[in-house]
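Sharing a structure, written as structure tokens. Questions coming.
With one protein chain removed, the remaining protein chains of the complex are shown where they sit.
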Amino acid sequence: MIHEYRLARRVQFYETDAAGIVHFSWFFRYMEEAEHALWRSAGLSIHASGRDIGFPRVSTSFDFHRPLRFEQEFVVWLRIAAMTKKTIRYACTLTSGDLRIATGALTVACVKRQPDETLVAIEIPPEIAARFQVAPDVNA
Amino acid sequence: MIHEYRLARRVQFYETDAAGIVHFSWFFRYMEEAEHALWRSAGLSIHASGRDIGFPRVSTSFDFHRPLRFEQEFVVWLRIAAMTKKTIRYACTLTSGDLRIATGALTVACVKRQPDETLVAIEIPPEIAARFQVAPDVNA
Amino acid sequence: MIHEYRLARRVQFYETDAAGIVHFSWFFRYMEEAEHALWRSAGLSIHASGRDIGFPRVSTSFDFHRPLRFEQEFVVWLRIAAMTKKTIRYACTLTSGDLRIATGALTVACVKRQPDETLVAIEIPPEIAARFQVAPDVNA
Partner (left out) sequence: MIHEYRLARRVQFYETDAAGIVHFSWFFRYMEEAEHALWRSAGLSIHASGRDIGFPRVSTSFDFHRPLRFEQEFVVWLRIAAMTKKTIRYACTLTSGDLRIATGALTVACVKRQPDETLVAIEIPPEIAARFQVAPDVNA
């Protein structure tokens, strides 16, 4: 059972903006990259083709402590902070060497796509839920 | 003195993802588009060339209520929720027709770029602060 | 019958990079925005929900003459340069005031999605082809 993932990453040029630093919208993509890598490390894909369930984002946030710059290396540390029957909440910390860069959170819900394209919340299928557990000391 | 802005927008194809809906990272860009339009409506640019101050993002969040799809029209309603000597906090509501799509928040701080490229928090220059005021009933 | 579209646009902050100018990948998105607006002006959506045909990109190019900067206003002028039974080729010119910014080209093909998700080239449906015509003097 998986409860965390550490993704090593380097800033790409197209992620920077005219202020010379990574545009803040990218931190949410970095966090999602780590989420999908965590799922792969559990033997799963969060968006398997032909499956009618999905995991849309319910809420998310980031606090930014220091900027990231072009070609800077950093680590995205994602942990499962909470699980309910229908949702997963992640906690995320970005660091670069010893520097704390940013702190994020993300909650996703399991939904089933209806024939009319609307999304209805359902319980996370047991074969998925069984692969994950809450990380110890996630609020430490 | 300006306290709000309403930006009308349509979903572009490159903003959608393989789930058929707008990728959640785009909501932060929509909110920032409205912020910069609010500054322009106050006669200002948030990133004027040749100026050594900037307004990096300190924290931000979004709650997602309903998905947006390709070519859907929506409105980003941005209000100034609070101002301190060094920061501005915005509240944001996305709607599409009568539907509530998402609710966001964004706090930015005024900084001065040092010769070594580090950023130091400073007070918002009075000629900028004088153009803005907190929106009434922003928590209504 | 439609043969051209002019899209007025302003540079958004997240479209700039650390060199202080619009990242070149955005010019392809600007061109596509104009394409989809051209289709809407013909009463069509290029990606209608529930339809099993699509228009993937076959080839594209851009020549860059001058940079674009944050908040700069520009116009994307898209013209239909050629049509075959299965493809449409567009020519694109970006200008800002009197300045020539960039020149692009884009060819798209009509495809049908097979049950196994592969794409097979088909003829453009007549109700779509009838809405478009080649622009006069497109090579002028």
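Lettered A, B and C in written order, each chain numbered from 1.
The criterion applied here is as follows: a residue touches a chain if its C-beta (ideal position, glycine included) is under 8 Å from a C-beta of that chain, and two chains touch if they have at least 3 such contacts.
Only a predicted model underlies this, so the values are computations on that prediction, with no experimental measurement involved.
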- Task: Using the definition of touch stated at the top, determine which of C:13, C:39 or C:62 touches the missing chain.
- Result: C:62
- Message: Even though one chain is hidden, which residues of subunit C still touch it in the full complex?
- Response: 18-21, 24-26, 28-29, 32, 47, 54, 56-64, 67, 117, 119
- Interface with the unshown chain - residue positions in subunit A: 12-14, 20, 29, 32-33, 36, 40, 45-47, 49, 69-71
- Residues in subunit B touching the chain absent from view: 13-14, 16-18, 20-21, 23, 25, 49, 69-70, 117
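Note that only the chains that are shown with their structure count from here on.
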- Rounded to a multiple of 5 degrees, the Cα superposition angle from subunit B to subunit C is 180
- Query: Over half of the interface residue numbers used by both subunit A and subunit B, so same, or under half, so different?
  - Reply: same
- Query: From the C-alpha centre of subunit A to that of subunit C, how far is it in Å?
  - Reply: 33
- Approximate Å spacing (C-alpha centroids) for the pair subunit B, subunit C: 29
- Query: Could you state the distance in Å from the CA-based centre of subunit A to that of subunit B?
  - Reply: 23
- Item | Per-residue overlap in subunit C, given as positions that touch at least 2 other chains | 13-14, 20, 49, 69-70
